[in-house]
Every structure is written in structure tokens, then in C-alpha cells.
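Every protein chain but one is kept in place in this view of the complex.
Up next, chain A:
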Amino acid sequence: MIEAWLRADGRKGIRDAIVVVYLVECAHHVARRIVDKVDDPRVQLIGFPGCYPNDYALAMMKALIVHPNVGGVVLMSLGCESFNREALARHAQENGRPVETVVIQQSGGTRGAIDAGLAAVARVGAIADAQAVRVPMAMSELVVGTICGGSDGTSGITGNPAVGRAFDTLVDAGATCIFEETGEMIGCEGHMAERAANPAVADALIASVQQAERYYRAMGYGSFAPGNAEGGLSSQEEKSAGAYAKSGSRVIDGVILPAEQAPGPGLYLLDVVPPGDPKFGFPNIVDNAEIGELIACGAHINLFVTGRGSVVGSAISPVIKVCANPETYRRMEGDMDVDAGRILEGRATLDEVGAEIVSLIAAVSAGAQTKSEALGHQEFVLTYKASAPAGPACMPVAA
């Protein structure tokens, strides 16, 4: 049974993080020192480095600080950055999260702000504990994201399709599942459109992949890393076909944008590529930028499939790592939650590994630590991006 934290907006969380948020790179060191000194895995560091305004980053941060896995917020401001600290604090408050703001320029600089921040974390944590409401939560109330990173020729045969089986089970149970990313669906858009809930969703799926293809062409690089080639993948479309397998086989209900909440249960594609010409560089500079976006879309847990091997976790929501390659698993067992590579060695079937992933999701939701949580991984990346207008995600779920 999942015992969850009930939030003011009715959403339920499986963790109760206190996030220390640097609102500009100038406040990063002070915020990190606070988190280091507290030395409690519950207290986590997130932030945005830039000083110029960015609607996307603000929308992301607003979604993240009221994520159901977050119980309290401490904002660390230098004092002159453009991020609207008052609006963020108000947003946290309106959503029932205890929040304090420390302004370094007004708190005696580094030493004074660290002391003020430590006191703020203690107060916010105490209020979060005092107002905690624990309630039962069903699997159908979960939002689960999936991403693959460090892919190789095994990812599309074992790890991704096993996650696809798990997604099928979750969607059938009434949960909300989100897969990304459009740049790794190039070549699969026709297949996806055939699975769309209605013609409007089919059009949105195709348009989002076409947009990704235009964007990556303009940038000069696709979503293809040297390690992908070393692991046997020879082309973007080959990588895509493998990545697409993690979506499973159920009807695709819609396309959502970063920081948007899915309008209802079902299966959604997260469109990570902004519209128009490239403006701020690559849509996501690294896997953790996408994990952050899935979390901002409400994901309680993310399933991370890797063939080459990745060690990352994340702040706010646990990451379950599914290792597609049996040789990689043996080298990196301490970081891997699931050995999907045994499918290749005839020691398990896709269905068995899919069922194992679903069991693990239940256990992690109930409080069990993932390998990356136990190792203390809390990677977080948020950079500039062009905001896409609220679009296809707003379409109603097919009746």
C-alpha cells in the first residue's frame, strides 16, 4: 500500500522533499552549502542559473516547487536577479507549501545567508512535518515518466520494450504515463499517429516530431551521442525505433509540453522541442534536463532505460534505472535497479521484466529507495528555452 502525502490541491506525493532553490547562479554556492550542511536526503538542491527573464524557466520552477513530492520551499535569491521571487513564494504559499526566502544581499553575504538558510530549512521542514497529511494512494493515481539515455543496440530490444510492457500495465490500471522525447521519435511518427486517440492527437504527434526534425537539422546535430554509435546504433531513426518502444502499445491520448499537467489518466508524449527556429540552443542539453521536465509534468517516478550505463538520479522524484545490456549491468550493478539484459541471455522474458518494473514502482512509491536515491544522486538541470504556446495538450482527452 502506498501511504502518500496529501497536498492542498488534492494531489498526492510519494516523497516529502524540502527544496532549496537558487534563483540565479550567484546564489548557487550558498544554496549548495546549506544543502550540504543539512546533509539530509530530504533536503534537495534545485535552481536556475540565468539572470535574464525566461517564461519557460519560470513555468518550470513554479511547477517544480509545488510538485506533489515537495513539502516545503526555501528560495535563495542574490537580490538582483530577474526570477520573480515574490511571485514564486506566493505561488508556493497558495499551494499550501511552507516557504521562506533568503536574500543574500540583505543577509550579510555568504556566511550570513548560509546561517539564515539553515534556519529557514529547519523552520520550513518543521511546518511541513506539522501539517503533513498521510493518505492511502492507489497505483492509478501515479504519474510515471520514462526516458532513455546512454542508449545502445540493446536498449530497444530489452529495456525500452520492458518499460513499454510496464506502461501498458499502468495505463490499463488508470495511471498517467508520459514518454519523451520528440527528437528521438523521428521516423516513428507514422506509427505513433496510428495509436492516437483521435485525428487531432494524430496531427499533434506528427507535427511535434516534424518540428523536432526541423529544429535538430537547424542545430546540425540530432539526438545521437558517440556512445550510441559505440553501442551499435547507426542512425537517428534506428535510435528512435528503440526509444519509441518504451511507450508501450496503448492509445496515445495527447501531447503535453514541459511543466504542463496531463489533463487526465492515459498515455502522453512530452514534446520537448520548442517551436520555430532554434533560439536558446539545444532543446535539452542532457538527460537530466528532460527528467526535470517530466517531473514538472507531475511525474512521481521516472523510469530511465540505459544500455551504455548511466549513474544519474534526480531531485524531487526517484529515478528507477533499467539496464538493457547484460554486460553493462555486470559492470554497474550498484547503480542499476533492473537487469533487463537478462532477456538477451534467455534468463527472463519481456513480460517478466515488465512485471518486475511495475512491482518496483509499487515498492518505490511505498518508500523503498532506488539505487540512485541510496547513492545520493540528486542531479538537476534547468536552462533557458523558448516557451511553446499552450497547444495540443489542452485538447480534451478522447471520450
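Convention: a residue touches a chain if its C-beta (ideal position, glycine included) is under 8 Å from a C-beta of that chain, and two chains touch if they have at least 3 such contacts; residues count from 1.
Simple rule for what comes next: contacts and distances are computed from a predicted model.
Of the names listed as "Menaquinol oxidoreductase", "ABC transporter substrate-binding protein", "Light-independent protochlorophyllide reductase subunit N" or "Altronate hydrolase", the one that matches the UniProt record for the absent chain is "Altronate hydrolase". When the missing chain is restored to the complex, the residue among A:Gln105, A:Ser140, A:Ser234 or A:Ser359 that touches it is A:Ser234.
Of the candidate positions A:Gly13, A:Gly47, A:Gly156 or A:Pro258, contact with the unshown chain belongs to A:Gly156.
Among the residues A:Gly222, A:Pro274 or A:Gly354, only A:Gly222 touches the chain that is left out of the figure. Counting the whole complex, the residues of chain A in touch with the unshown chain are 152-157, 186-188, 213, 216-217, 221-222, 224-226, 228-229, 231-238, 241-242, 307, 325-327, 344-346.
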